[in-house]
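What follows is a set of notes on a single structure, which appears directly below.
Left out: one protein chain. Kept in place: all the others.
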Amino acid sequence: MIEIRFHGRGGQGAVTSVELLALAAIEEGKYAQGFPSFGPERRGAPVLAFSRVDDKPIKLRCKIVKPDVVVVLDASLLAIQKPANDLKEGGIIILNTNKSAAEIRQEYGYTHTLALVDANKVAREVLGVPIVNTTMIGALLRATGVVQVETMEPPLKERFGPLAVKNFNALKVAYEQTTIEERRS
Amino acid sequence: MMAHKKRVGMEVSIAVSHAVQLARAEAIAAYPITPQTHIVEHLSSLVANGDLEAEFVTVESEHSAMSACIGMSAAGVRTYTATSSQGLALMNEIVFITSAMRLPIVMTVANRALSGPLSIWNDHSDIMAARDIGWIQIFTENGQEAFDHSIMAFKIAEDHRVLLPTIVNLDGFILTHVVEAHEMMDQKTVDRFLPEFKPYHKLDPQKPVTMGAFAMPELFTECKMAHQMALTNSYGPILEVWQEWGKLTGRHYQPVETYRTEGAKVIIMMMGSLGQVAEVAVDAMRDQGIPVGLVKIRLWRPFPFADLRAALAGAEIVVVCDRALSLGGAAGPVLAEVRSAMYPLAVKPQILGYTVGLGGRDVQPEAFEELVRHAQAEVKQGPSQEYYIYGVRG
Partner (left out) sequence: MSKAWDQVTWQEIEVGGVLTEPGSARNYNTGDWRSSRPVWDKTRCIKCGICWTVCPEAGISEDADGYFEMNTYCKGCGICVKECVTGCIEMVVEES
């Protein structure tokens, strides 16, 4: 089982991300959960969203407190939520940033594997708006392969209708542009 | 032959509303309340889009929702509603009447804490405050179960040997707001399983009857006894429906379900979605060689006394987890029921009660390992308290 935790702000679409991911994984014949950190949604407030994917039925019904992967939609959350603090040994931090891996490591002292993409730039260029949730799924798929890129298309269509094409393109561009730097011991 | 096996991803609330659609509910009256909202919102869309041929009555409160449901069910149509927490509390006056009138309404309760302090998050205090309303009450652990039981509930409730309203409980947010995999059913299969609703009595100008009449002291006790016996005797038909579903889908349900209880010295008990989390904990403890098993109550009313006693036979310690608190009482409601069920037995286990997961407090699998260790230590030294509240600070 892979446990993925999205860190975002209310309105950035973290919950949509985990839902789309779950739908795609289930479509591939896997078992999956996608759920929010339950509560009143407040635009701009730091929020969490959770995703579990496995080949067998998932029994856990609790928050993810020791994730395999954290996806951070907004780099300003690194200082507030400290998403890497409870990351599993060997876990991956996937980050929306225009900084280099070296800069991030120096700033936050991370030793985990980093997957970085400037999702703001991709979203602005491809979507025309700085909403990065679907874009960051591209980075997640590049770093983990948790589902196939193509499987994301039907749930995107279902959710976004005519806007799905742009979202899927942003996802694919981010998939291409994501740089991965292995963990440092 | 097994029905449709492909798993479909959707939010559990949406799966429940599809179950109600497949059951061809003819009348719905509901008031939206977190975390039940997505269920009735979706049903409302299905009706508005013509995908479900039903009357959807929008009301100004849950009191009116249940009142409208009584009227519609009495008129002879398959009736559904859903609520949660304060909504169920506001219905309270009416739900007793529903069951006394033996109207087979099906209601989903998305379990949520009762205020105050105000909380929208999950626990079982809402349904426990409605424990004695005389309805059949079923608990579910995941989206699939919520879907399955939402269809089966109609067949149980409407059986002329039963004729009782039925509640399907699912944990608010923990289940209602999760996108996960469900095996859906096709309309044909559900139609074959669930025949058209045939009311036993109905409001009919051609054949007038009086419903909801009063009872003098000379009759009231007999009326309550008749209700009590109807609820107790619903056990057989409930099992029949679950067995038929098992044959149809391969998904089998029992009033009391066990998990790795063979040779278990310690048994953990609970109702609802915590059961799945506890399975993970039991696996971990079994790996460490600790003889732990799990007993889960699915059928809360009518309470399956015999099944429970059989399931707990051989256990030395029973750790009962309640997701509610009986304030000022000695225990949580499940603990009280289990203790009372086991009391007459000559050989009985030590039964310890823990209230966990109140008002949305997250429960990780490690919690159950802690509870088992705590219970073992308490039994060794003699229990220090009537019951315990897990994880409370101070």
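Brief remarks on what is shown
Order as written gives the chain letters A and B; numbering starts at 1 within each chain.
As a working rule, a contact is a pair of C-beta atoms (placed from the backbone, for glycine too) under 8 Å apart; a residue touches a chain by one contact, two chains touch by 3 or more.
None of the values given here were measured: they were computed from a predicted structure.
Put simply, the missing chain touches B once the whole complex is considered. Within the whole complex, the absent chain has one touching residue among B:A226, B:A310 or B:A330, and that is B:A226. Within the complete assembly, B:A215 is the residue of B:A48, B:A215, B:A330 or B:L345 that touches the hidden chain.
Remark: the omitted chain is touched by one listed residue; of B:A100, B:A284, B:A336 or B:I389 this is B:A100. Where chain B meets the omitted chain, the residues involved are 100-103, 163, 200-201, 207-213, 215-216, 218-219, 221-223, 225-226, 229-230.
Note that in this section only the chains that are shown with their structure count from here on.
Separating the CA-averaged centres of chain A and chain B is a span of 35 Å. Listing the residues of chain B that touch chain A in their complex gives 7-11, 35, 120-122, 142, 171, 173-175, 177-181, 273-274, 276-277, 279-280, 360, 362-365.
Remark: chain A residues 18-19, 22-23, 25-27, 29, 31-36, 38-40, 57-63, 65, 155 touch chain B in the complex.
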